[in-house]
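First, the structure itself, so that you have it in front of you.
With one protein chain held back, the other chains of the complex are shown just where they sit.
Here is subunit A:
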Amino acid sequence: MLRAEIDGLNIELEEKISILDAAKKANINIPTLCYEDGLSIYGGCRLCVVEVEGEDLLKPACATEIEEGMKIKTHSKKVRDLRKNLFELIIATHNIDCQLNCLTCSRASNCELKDIAEDIGLSKMRLDPIKRGDSVDNSSYAVIREPEKCISCNRCIRKCEEVQGIGIFTTANRGPETVVTTFKDRGMGNVECTNCGQCILSCPTGALHELYQKESVLDILNDETKHVVVQTAPAVRVAISEPFSNQAGDISTGQLVTALKRLGFDAVFDTNFAADLTIMEEGTELIDRINNDGKLPLFTSCSPGWIKFIEHFYPEYLDNLSSAKSPQQMFGAVAKSYYAKEAGIDSDKIVVVSIMPCTAKKFEAKREEMAGDVDYVLTTRELASIIKSAGIDFLNLEESEYDELLGVSSGAADIFGTTGGVMEAALRTATELITGEELGKIEFEAVRGLEGIKKAEVEIGGLKLRAAVANGLGNARKVMEMIKDGEEFDFIEFMACPGGCMGGGGQPISSDKNVLEKRQQAIYKIDKSKKMRKSHENPYIKKLYDNYLEKPGSEIAHKLLHTKYKARKI
């Protein structure tokens, strides 16, 4: 037992923890900036410094372990004054001015710096903003960097390196020229960036944000000659209300559909429909590979961040990837062919917009292999911003249903939005297709939850399927190394973002530590509430095959719904 005193409160601790964590236990908030849960300690911003009795210099609470008998003051005058002075210095480098101001910032509504200013009681700003004159990095189809706003807190660097296992960012130069940049300053579009956008979620300054397509979409909605259809990814409906309500885990599918209709989309469809379709194609591919000694393990191909990752780092395994397009791309292909035919609309007039929890989807839509399927991709955040700017009172909207034909989906499609979901959806369908019998228990608990890597052996008929699920690219790399070391699997689900799509780089930035759990529970709840919970039971999928695609894996299905990959350099 360890005893210490924080702000006059006696605390007892079982183990040595940081002063920051100990303070949290005592319900004391110490401001932090370069600190982020789940990342290594950086100790750069120094905002969390506290006074330790007997020491002249202040100690960073994040990096200092509490010692027996320590007497700590977290908010003494010395500390508070220092934090204010320090924050003035920090803000000066953030370059808030007329051109680069708070009103147009991607973090306008949830600025971490503003919160800190309030927490420390900042009352004056004596320093002029520093203009470095850095140019915007718009080399990427997915993520934009505005280095002028960057304060070099290092969170993006650590997120990319430690969580995603990639490391496209680095600190360059020294002294006042210290900057965060990419290798040789090449820009995010010219390095091994997977476009996952996790760095955006970590950036406290708005220096990183997605490539906006908001304005283009608003323009196209005003174009009378176009028939604009929209699809919404599974993970959007459990997060889109967060920017309006500031709470996580609410399901607002119906409001989402209403809002999109009000915005003027000609048809509101669901990526979930395409997720069911993906299961038919990918499931068929899996069964085919197993029965015909095809390349195993089969890797899922829904996550474009994961696809770019494997293309860069494990190109020798590209044949393991399912050739099935992702649901977003399948949807686009089907909308511009089958839907055009059924609705009697010229396919040239159809514009497909996607609402995605993902920044990598923006890149995916631009891939030459699938060009033209999807025209615009908006993140969940962008859609929230459009809804606000259209004056729509989102939380109080009546609920509506998706348009038929491409808008009906099973519960299996809903769980695509979380890690393990694609695997579970595939297992539901594969089991019934192989055994010909109805599943007893529909949930595959072994692949549920938020663990980084999940492994399961599933009995299907006489077959033992060795499955694995990885979320977060750092974990994807671990699984790839397991394979290299000889571990054997049959089917592996990979999702680039921690938690899967619901934790995607295009999702609202939440201050709720349990946001992933809450979104995941919401997704499971949607699935559970549905009568139809298996992809192959979706009557509209059956109709699509009967009327157009013939059968899963058919020639036309291959033409529309499958793709190729390419090795990329490191």
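To be clear about the criterion, a residue touches a chain if its C-beta (ideal position, glycine included) is under 8 Å from a C-beta of that chain, and two chains touch if they have at least 3 such contacts; residues count from 1.
We adopt the following convention: contacts and distances are computed from a predicted model.
Undergrad: Tell me the UniProt name of the left-out chain, picking from "NADH:ubiquinone oxidoreductase subunit F (NADH-binding)", "Phenylalanine--tRNA ligase beta subunit", "ABC transporter permease" or "Aminomethyltransferase".
TA: "NADH:ubiquinone oxidoreductase subunit F (NADH-binding)"
Undergrad: Who touches the missing chain here, A:Ile6, A:Ile30 or A:Leu58?
TA: A:Leu58
Undergrad: Specify the residue from the set A:Arg174, A:Lys441, A:Lys531 or A:Lys569 that touches the hidden chain.
TA: Selected residue, touching the omitted chain: A:Arg174.
Undergrad: With the full complex in mind, choose from A:Thr32, A:Thr74 or A:Thr93 the residue touching the hidden chain.
TA: Residue touching the absent chain, from the options given: A:Thr93.
Undergrad: Go through subunit A and note every residue touching the omitted chain.
TA: Contacting residues on subunit A, toward the hidden partner: 41-47, 49, 56-58, 60, 63, 65, 78, 81-82, 85-86, 89-90, 92-93, 126-127, 130, 151-152, 171, 173-178.
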